[in-house]
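Removed from the display is one protein chain of the complex; every other protein chain stays in position.
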Amino acid sequence: MNTKHVLLIQCEDAKGLIFNISKIIYDNQLNIVRNGEYVDRENEQFFFRSELEGELDKAQVLKELRFVLPDGAKVELRAKRKKRIVVLATKEHHCLGDLLLRHHYGTMNASIQAVISNHDVLEELVTKYQIPFYKVGTKGLTREEHEEAVLKKMQIFDFDYVVLAKYMRILTPNFVAQYPSKIINIHHSFLPAFIGANPYRQAYNRGVKIIGATAHFVTDNLDEGPIIYQDVIRVDHTYNTKSMALAGRDVERTVFSKALELVFREKVMINGNKTIIF
Amino acid sequence: MNTKHVLLIQCEDAKGLIFNISKIIYDNQLNIVRNGEYVDRENEQFFFRSELEGELDKAQVLKELRFVLPDGAKVELRAKRKKRIVVLATKEHHCLGDLLLRHHYGTMNASIQAVISNHDVLEELVTKYQIPFYKVGTKGLTREEHEEAVLKKMQIFDFDYVVLAKYMRILTPNFVAQYPSKIINIHHSFLPAFIGANPYRQAYNRGVKIIGATAHFVTDNLDEGPIIYQDVIRVDHTYNTKSMALAGRDVERTVFSKALELVFREKVMINGNKTIIF
Amino acid sequence: MNTKHVLLIQCEDAKGLIFNISKIIYDNQLNIVRNGEYVDRENEQFFFRSELEGELDKAQVLKELRFVLPDGAKVELRAKRKKRIVVLATKEHHCLGDLLLRHHYGTMNASIQAVISNHDVLEELVTKYQIPFYKVGTKGLTREEHEEAVLKKMQIFDFDYVVLAKYMRILTPNFVAQYPSKIINIHHSFLPAFIGANPYRQAYNRGVKIIGATAHFVTDNLDEGPIIYQDVIRVDHTYNTKSMALAGRDVERTVFSKALELVFREKVMINGNKTIIF
Partner (left out) sequence: MNTKHVLLIQCEDAKGLIFNISKIIYDNQLNIVRNGEYVDRENEQFFFRSELEGELDKAQVLKELRFVLPDGAKVELRAKRKKRIVVLATKEHHCLGDLLLRHHYGTMNASIQAVISNHDVLEELVTKYQIPFYKVGTKGLTREEHEEAVLKKMQIFDFDYVVLAKYMRILTPNFVAQYPSKIINIHHSFLPAFIGANPYRQAYNRGVKIIGATAHFVTDNLDEGPIIYQDVIRVDHTYNTKSMALAGRDVERTVFSKALELVFREKVMINGNKTIIF
């Protein structure tokens, strides 16, 4: 029986919240492995995350918590477990290859259920790792029809997150709306610099001395979703668009896997268009 | 009246600590601005830091806390205030100059009471900022006699911390013993690489591609005290000892002022030869 | 007599350029301390920088070089010397304070001729270092009139570069046109992210995990001039606009002084809206 849980709370800030929450944890004889809290003073919102150990009656604990928390509080008590993910990709292998290795060796807290791509070039790599691969081509399909086909494939599987490992198509609001806060993308620039297409070309044209990558949740606004993690590397005048893209691959995959691990370990809470990382 | 306090607790780990502590905070009608906690599982030690707002009876709160905490718990409840520091320096101006500017503009949470040096070259800089400067020369004095003279000057002032801004003399155990966890040094290497004299020469000889700086508490063991903050910069084969030292200055002063600010804001707890940064 | 020079060449790329240039250097019995070259293949432009030692007849060397270089080549042979700068500032002290210290201790390759500000708050700091300070207030003046007054003050001095140490006014094209490639600014963001006013507020609103600073030459297009140097620091959800600005100060001044040193040591060549750093 799983005796490890993560408790996540978001509510209006109020006096005594920590006392009230920790009293319930204590009364239920649960051990706190790690606590995190944050108050967004601008919006008077309280965020709380606790890793708990011990046998618990989930319904009872949630009931007790709701009783002491302000109206409108969001409370979740999740059993700790490996997440299930579906990966969307296009042609680039570097982020996907990294995920496959981590999946294969169990070094990320998620297992890949399937990889879906609008091309077939990655099939050979994916099948090396005995993971289902589906090509859903775009030929002759409208954007909506193509997404429908992708969704249909996805829905074969039970999954917690949709992971865009360099999926080079823009998702429609309809698609995004079906998985709120569940789609994670890696963008190949240091957002909000170089929003949109071909960020390395933009970076080259602007003559920047640093390039980067950004992992973020996907929302309706392209490249505007809550940022989870970012990192950068130095470039200089000897780089062109191509060598920037090549150098950027390493930071893309590292940012992506680091951000995913934060999400898979329930360390990320969403606060409007921002994230809180515990 | 000061109604802002920082509560710092270190004790053996036990069940219910957070509940018990937060109950006392709540019962005393104090508001938690920010909480931090950490359990060192190797040594079963619990560390807790809380920023509190509200009027309090310090003796009463401490009594209540000691009642619920395990025997041997260290508890401190400090009114939030600007710290007072004495600075020891030798000849280099870059860390001291930065501290003087921050003092002058109130951008660090401490005020410099005096600067003491074994040379007089920095006097002109220090007096620009209307801060007392004392030269305590070493001529004709044993190490112990010189330290006695320095201590005598220091003791004119009321201070919380002794800050070694590139003080190039090794302190004796006797000196260190008088200010446990109160002396902070900046070392011009990425410790534990290049312990001892002339770390930039050592770095040059070894051909490293990265150099750094380390701010740490001073203990009896030279360069072995708890590390507070570190940072690095890239170098390449075109650097010699001198240009490394020049480039290193910027990272030294930034590491130093960042570490000092953490200490001055009571965000650092000491755990054996390590620090916990809240 | 100064026997150290920097040779800077920009011209169309062609075969034999290095041979022809190094032949002239050799024939004039000059010693090469350090050579740098770069070919921009997109625009077929050749860039060359050489540090030379030895007595030379400048007119003769330039004549010989022009003879072998393609038409339209830009050739400069500058005696190595400390630069002279005029600093424009507003109210913030951190970049200016750093420059004053470096000036005072001779640790930058430039000396400050004067500081001009649209406010008087920095006068007290500047005069500590015996440097002329002028307030040119904006009251009752149009933008053009104010700039005229600033230019008039500047023109009292002989200077190589105009350094904007957090000068919070936008320069007109007229002003910029008078000092092409001679005005250097520090922008408090990782350009091109957060162009324009209050970048830390923008960064806070966007929820970025990294902030930065950018030193660049000033051109007519605000925040669009050739970038010289950039650096970044990590922030997290606990930062607000104010604490971002505070943390950003350290990276601003370090980026600024590093970029200035590159310029003052003639290591920067301009290639359209980009820089080449040798």
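Labels A, B and C are assigned to the chains in the order they are written; within every chain, residues are numbered from 1.
Following the convention adopted for this analysis, a residue touches a chain if its C-beta (ideal position, glycine included) is under 8 Å from a C-beta of that chain, and two chains touch if they have at least 3 such contacts.
Source: prediction; values computed, not measured.
Q: Please identify which residue in A:N28, A:N240 or A:T254 touches the non-displayed chain.
A: Hidden-chain contact among the options goes to A:T254.
Q: Quick one: which of A:R66, A:R81, A:K128 or A:K152 touches the chain that's been left out?
A: A:K128
Q: So one chain is hidden, and I want to know which residue out of B:Q10, B:Q230 or B:S257 touches that hidden chain in the complete assembly.
A: Looking across B:Q10, B:Q230 or B:S257, the contact with the absent chain belongs to B:Q230.
Q: Suppose we count only contacts with the excluded chain; which residues of subunit B make the list?
A: Within subunit B, the residues that touch the unshown chain are 38, 40-42, 190-194, 206-210, 212, 226-232, 236-238, 240, 271, 273-277.
Q: Spell out, residue by residue, where the missing chain touches subunit C.
A: Listed in rising order, the touching residues are 15-16, 18-19, 22-23, 25-26, 31-35, 37, 39, 234.
Q: What residues on subunit A make contact with the chain left out of this view?
A: 93-94, 97-98, 101, 104-105, 107, 125, 128-129, 246, 249-250, 254, 257-258
Definition applied: only the chains that are shown with their structure count from here on.
Q: Quick one: how far do you have to rotate subunit B to sit on subunit C, C-alpha fit, nearest 5 degrees?
A: Fitting subunit B to subunit C on C-alpha atoms yields 180 degrees.
Q: Which two chains have the most C-beta pairs in contact?
A: Comparing chain pairs, contacts are most numerous for A-C.
Q: Could you put a whole-Å number on the gap between the CA centroids of subunit B and subunit C?
A: 36
Q: Can you tell me which residues of subunit C touch two or more of the remaining chains?
A: Counting only residues that touch two or more other chains, subunit C contributes none.
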